[in-house]
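Handing you a structure now.
Of the protein chains in this complex, all but one are displayed in their positions.
Coming up: chain A.
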Amino acid sequence: MASLKELKGRINSVKSTQKITKAKQMVAAAKLRKAQAAAEAGRPYAQRLAEVMASLSSKITVTDNSPKLLSGTGSDSVHLLVVANSDKGLAGAFNSNIVKAALTAARRLEAEGKTVLFYLIGRKGRPVIRRNYPKSILKMFDTTDVRNPGFDEAEKIANELVALYEEGRFDVAHLFFSKFKNALTQEPTEQQIIPVPAPKAAAVTTDAVVEYEPDEEEILAALLPRYLKTQLFGALLENMASEQGASMTAMDNATRNAGDLIKTLTIQYNRSRQAAITTELVEIIAGAEAL
């Protein structure tokens, strides 16, 4: 039986933990709203660009002269896995789910005899992937010095990826991030980003003859890197919303657990206090009777 003082100490320590988890939960809730708004605000651009890409790619045929970002390098032996994680923990299984999805894909690709390389965004995925594939990490992109990864980061990452692609370091790139469904569910998602998969053409095509200036192929070549950036940006936004959602849920659970723990500990504390008082009384009464 723990002494009264010990119990009191434990209750206090759980209480202060609860305060932290509660605060983190509220912060996550506020940030989630912001992240959702940002994801929403980014949608018109992505949608328009996808529409334009779809109508363009339906007009040209992919040949050997097409931009490499569209047609591929011609082989598919080296796969780059771009894994987007966050920099902070306290978000439940958010980061480990993404890493797990990436590692599963890596094993699958290796079983097929392909070479796997990693490009890591964010800090949290590094240790696990480094342990599993110590020699395959091509690059780690640091986002610790920016508070909210934005379009500038997406642009930098896209430029690096395109540069590496043009150097011939890899043939196919997959992006791993967490898709935001709602605050409770986030879905680790895999998406091929290089070569750029042609967006599905919209069902309705306008009858009007559209003029292109310069011609279709040049516009497409100019838009491909932008499309890549937009995809990365979208993934970063989704990831951010997912992180906050996961964090909110995890912290909510933690707060509730702490509450339960405090309740049991308090009952235990009261019982032992009562037991101590009863014992004392019994001793006094026994003493008085003995006189």
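Structural remarks
Criterion: a contact is a pair of C-beta atoms (placed from the backbone, for glycine too) under 8 Å apart; a residue touches a chain by one contact, two chains touch by 3 or more; residues count from 1.
In this section, contacts and distances are computed from a predicted model.
Of the candidates "Cytochrome c-type biogenesis protein CcmF", "ATP synthase epsilon chain", "ABC transporter permease" or "sn-glycerol-3-phosphate dehydrogenase subunit C", the chain left out of this view carries the UniProt protein name "ATP synthase epsilon chain". The chain omitted from view is touched by exactly one of A:Gln18, A:Asn85 or A:Thr230, namely A:Thr230.
Listed residues A:Gly74, A:Pro214 or A:Gly287: the one in touch with the omitted chain is A:Pro214.
The residue from A:Arg48, A:Lys181 or A:Arg271 that touches the chain not shown here is A:Arg48.
What chain A contributes to its contact with the hidden chain is residues 38, 41-42, 44-46, 48-49, 52, 56, 150-151, 154-155, 206, 208-214, 218-219, 222-223, 226, 229-230, 233.
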